[in-house]
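Just one protein chain is left out here, and the rest sit where they should.
Note that the chains are named A and B in the order they appear, and that numbering of residues resets to 1 at the start of each chain.
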Amino acid sequence: MSAFAAIGKSARRVEGREKVTGTATYVADVHPRGAACARLVLSPYAHARIKSVELSAALQVPGVIAAFSGKDIGGAEILAIDEVYFAGEAVAVVVGETEAAAEDGADAVQVDYEPLPVVSDPIAAMKPDSPLTRAAQGESHDDAGAHGAAVGGAGTGRPKPRNVNQMVEFQRGDLAKGFAEADVVLEDTYRVARVHQGYMETQGSVAERAPGGGFTVWTTTQAAFGARDETAKFLGIPAHEVNVIPTQVGGGFGGKFVLVEPLAAALARRVRRPVRVILDRTQDFLVSHPAPGAVIRMKMGAKKDGTLTALEAELVFDAGCAPGAPTGIAALLLGGTYRCPNLDIVGYEVLTHKVSPGAYRAPGAPQAYYALESHMSRLADQLGLDPIEFRLKNAAKEGDIRPDGRPWPRIGLIECLEAARAHPMWRDRKKLGADEGVGVAVGGWGGGTEPATGGCRVNPDGSLTVQVGSVDITGVNTTFALIAAEVFGLPVEQVQIATNDTDHAPYAGASGGSKTTYTVGAAVLAAAQEARSQVIEMAADRLEAAPSDLDIADGRVFVKGAPNRGVTIGELARLANRFGSRYKPLHGQGRAAVHTASPGFAVQLCQTKVDRGSGMPRITGYVAVQDVGRALNPAEVIGQIRGGAVQGIGRALFEAMEHDEGGQLANATLADYTMPTAADIPDIEVVLIEVPSELGPFGAKGVGEPPAVPGAAAVVNAVEAAVGVRVKNVPIKPEVILDALEEGGKR
Amino acid sequence: MAKEKTIRVKVNGSERRATVEVRRNLADFLREDLELTGTHLGCEHGVCGACTVLVDGEAVRSCLMLAVQAEGHEVTTVEGLTTPDGEPGPLQQAFWDNHGMQCGFCTPGMICATAALLRENPHPTAEQIRERLSGNLCRCTGYQDIIASVLAAAAEDK
Partner (left out) sequence: MKAPAFDYEAPATLEEALGLLQARADDAKVLAGGQSLMPMLNMRLARPALIVDINRLPGLDYIRIAGGQLQVGALARHTAVASHPEVKKGWPVLAEAAAQIGHDAIRNRGTLAGSLAHSDPTAEHPAVLAALDGEVVVRSAKGERTLKADDFFLGYLTTALQPDELLTEVRFPALAPRTGSTFVEFAPRVGDFAVVGVAAAVTLGGDGSWQDVRLALTGVGGTPFRARQAESALKGKKPTAADIQAAAAQVAEAIEPDSDIKASARYRRHLARTLSERALTTAAERAAGQGGR
């Protein structure tokens, strides 16, 4: 396995040319001839009955073509009909000649609402006197499930509080005994804000009637087949009558599954013209599905030597107005990362009057690890132990039983912790100046699986075309090219990747859950291997040699030991494609159903300096250690890890969707929802650990999600190391640090 | 409609003429009227920087300028930074070769902002690059490979 030709060598993006020259097609760039533009009318109320929707004034506006209420379109999934459950829920839509005209029309729509009681905070929602939300009415919105985040635990008969849709519970051992054995017991509550994926391209879809019946939908999605199925279901037509053409995705991070595809198609049907539904930034903030906020109460006990004895936790996830929060996976990771004999974890999925969350990079994990890793560092402090040694003493390894009763497979948590411990940033952390400190935190992700297929065509010029139905959101197409190139011993430039539309693509699931290289990559590997077998078989016939005597190098098949006897791959393909040929075309197909995930772990070190004038911590150094199984394309793996780490830093320092008590989102712009800029972030040093997966192609594991997990805890742990102030809620409010400093931090 | 105006703008070296609504911003003019869709709209309120283009050589948010204001001025978009035959120009090549892009949505704005920076300061430090590009948001890369791309482009240009 050591001598790879292509794998493990950094390749630049196969789609790089179009992206750097501005010719890549994103959904807003799609303009079918005669396309009209749609604009949503959103509810200003977080909870209200819709008494009437008056469209006539809108229809008088110049440039307006049509206007529809929810009732007109039929289907509460995309436009509310009788009642709205969050501020920003769409109640009507206006179609115009231009986006500006549609917006003029939308301004003229008059909706009469009867406001109803609102509960915006999940803790308030659990109180017996809280207003009721649309509790437990079914309809799960499960993008997080598509990430492999759907995990349940057995119930133990705890009462279910008001507005709680689902509870998960994990128990083990004897909790009281565990706490009794502990020398130190620490209890506290942590809060993590609701945050948005913050993709730079807003969501949108463009739909038109297909000439042969059905609909063509261009969309920015991570899940072309999912978008197809949902659109067809909404239209009441068979799935094959919808062809989804996935465009370049301008960032997804879990946020782009299915949103306005069904609406775009429904409008194209109604107005008999192609229709563009491109959300603007504010509407995107209001209607798309962000990551849930959480309140997590932790109680842990440990012996003087650092052995954990008991872990009790209560997780409250704010699910907004529909079920689907990743409570189960959060509880599982929270209870499974460290060995602990006595556990009691309960997770509540609470409904409130906000938009329901979707998936965002390791759904549930950043929340869980924020609480767990804050608590672990504090416990280490109280025990007088080194935070990394304390973690190493308890870190889960292969065979340890998770809270759900299943054993961990081979994981690289310990290797990551050891690498962090050896890093100069950690070793030299006591040598820093005043108000500076280094924090450490762990993060993990279970990994997802989903069956996939892929194709590999051998072309007459000797190149390969790999066909997939998965959308490239992370550079996976370049990885697929490396995989096929490796199988054939070809340079990566000789492999073309075709991300096909759903009419033409081999099936693949959503690109999410850090599983695309792991599963589609496996299918591509199988397809390339099959194509290679076909090439060898055909060459054997041509060269009158046994297949086992043949090898491939430099685009040519030859007899081992007699390199002059050979034939190029291109010649074979030309022969096979020729009129009247007796050879079958060279086309490999691969299928994969890897159904055991390979969990990935990351450890991050954050160095910060706190400004005593403002209380603001500035990040002065950052190290991201991660077990990636095997880095198939190291430069892109490193890029993923850096990007993920910065999203974690964003959660720590800046990002929160701020809702008031009435359920209004106060910061639905990029001016007010603040994401890190280049000037807020230092260089991030990435340390790759390779504990190969037994199942992923060439040992690869999912890479995208783990790096987004540890950031928040790493930053707050660094703040404590710097100035002795413990921050319990993220994002950090610098004034909280200031207040604590004035009351006398430890230093 | 009365609220229209015919404008002439030099875009990527060619004189372009179009009749636009006076309320149309420069970004929409480039994207919709001239079909130069490399200029991206990420927020339309002047924060994200994806729509950055060069107006008379200076970086400008094209969502914060009306198309009619560009009359008589010279606009360069990411499409104008290629070689004459449409191959990636040196700056674009540097972004490609140095992994300076992931999803690619912020890339045209980053490249235009960088072009303005390098015109003014051909050999900036990493810190200067971070400061100047802080008006352009990227959600994928963590910025480091973008900084590396700019440094590589600057080193190339001796």
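We adopt the following convention: a contact is a pair of C-beta atoms (placed from the backbone, for glycine too) under 8 Å apart; a residue touches a chain by one contact, two chains touch by 3 or more.
Model, not experiment: these values are computed from the prediction.
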item: Sole residue of A:21, A:677, A:693 or A:717 that reaches the chain not shown, by the stated touch rule; value: A:677
item: Contact footprint on chain A, counting only the chain that is left out; value: 98-100, 103-104, 107, 280-282, 612-614, 616, 653-654, 658, 666-667, 669, 671-672, 674, 676-677, 679-680, 734-735, 738
item: Where the missing chain touches chain B, by residue; value: 3, 5, 21-23, 25, 28, 44-46, 49, 52, 58-61, 63-66, 68-69, 113, 116-117, 131-132, 134-136
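The rule is short, and it goes like this: only the chains that are shown with their structure count from here on.
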item: Intercentroid distance (Cα basis), chain B paired with chain A, Å; value: 29
item: Chain A-touching residues of chain B, taken from the complex the two chains share; value: 1, 21, 23-24, 31-32, 35-48, 50, 77-79, 82, 86-88, 92-93, 95-97, 99, 101-108, 111, 126, 129-131, 133-147
item: Chain B-touching residues of chain A, taken from the complex the two chains share; value: 10, 12-13, 15-26, 28-29, 31, 62, 98, 100, 197-202, 248-253, 280-281, 473-475, 635-636, 639-640, 642-647, 669-671, 675, 677-681, 683-684
